[in-house]
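As you look at this complex, bear in mind that one protein chain is not there, while each of the others sits in place.
Then we have chain A:
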Amino acid sequence: MRYAAHRLAQAVPVFFATTFVIYAMVFVLPGDPILALAGDKPVPDQVLDVMRERYHLNDPLLVQYGRYMLGLLHGDLGETFTGQPVSELLQDRWGVTAQLAATAWIFELAVGIALGVVAGLRRGGVADTAVLAGTTFVIAAPVFVVGYTAQIVFGLNLGLFPTAGTDEGWPGSYLLPGMVLGSFGLAYVARLTRTALVENLRSDYVRTATAKGMRRRRVVGVHALRNSLIPVVTFLGVDFGNLMAGAVVTEGIFNLPGIGQQVFQSIQLQEGPVVVGVTTVLVMIFIAANLAVDLLYGLLDPRIRRARA
């Protein structure tokens, strides 16, 4: 408990540092976001001045950041260049990304561990080779190739899934993009599980357990697998945050109006408040995910739990 509180306290400086760094990064981007909004059309200087003033773009970095933080304390996240409040935008979009990330995460957890176990138990067999080859391919193929291919084949040609959009809601609309997004992590989970399992199956305590006459299912399921899952849990924890942040391409291909799409658009438009707002929430998710992973370690491995106490 004290450990959890300690970790939460650590989050405060991390929070301030990240928001400031992100804000500064958007600030130093070259160019003029207001002029870019007008595109190739002529804009009088008068209008440009009004807009710059409205978004405080003439102020120095520290003043802008201070104003933003002050607003944040009052629950005001600022607004986009089109006048939409950022808080409203986050509310709209957050659900989409969370559903997508959750689908992907469940997919890589369930299928990844299952594949890893199958491959690990039959090391060198056909299943093992197939898993190795398959995961190598998935890791090597860029996500947009996997995404567009899946969309054309499973969505358009076979009609198994909707091609794009969120019309069907969860899970229908999220299955295919979830699998695409989760495929990369799945490959890692499968390989991590396999390697750790192979190693642990050769270890002393497994031999001892087998020698005591324990059934193989119990030896594998409780003794070997539980220890093998420690690196996997680490990966899955961090990856949940990655999935949230890394959905840019997948959300674009499948037209899911989520956080990833928004961050991408906002960086292009240099919309500081949006980028910082989204990133701040992402940072908090990362912190929470890491905390959850640390606490899970204890459950999986008593040695870690005792060392802390």
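Criterion: contacts are C-beta pairs under 8 Å (C-beta built on N, C-alpha and C of every residue); 3 or more make two chains touch, one makes a residue touch a chain; residues count from 1.
Just so we're on the same page, contacts and distances are computed from a predicted model.
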| item | value |
| --- | --- |
| Omitted chain (choose from "Peptide ABC transporter substrate-binding protein", "Polar amino acid transport system permease protein", "Bacterioferritin-associated ferredoxin" or "Cell division topological specificity factor") - UniProt protein name | "Peptide ABC transporter substrate-binding protein" |
| Sole residue of A:164, A:214, A:238 or A:281 that reaches the chain not shown, by the stated touch rule | A:164 |
| Candidate in contact with the missing chain, chosen from A:78, A:120 or A:155 | A:155 |
| Among A:43, A:222 or A:299, the residue in touch with the chain that has been omitted | A:43 |
| Positions on chain A where the hidden chain makes contact | 29-33, 35-44, 46-47, 50-51, 54, 81-84, 89, 92-93, 148, 151-152, 155-156, 159, 162-167, 251-255, 257, 261-262, 265, 268-270 |
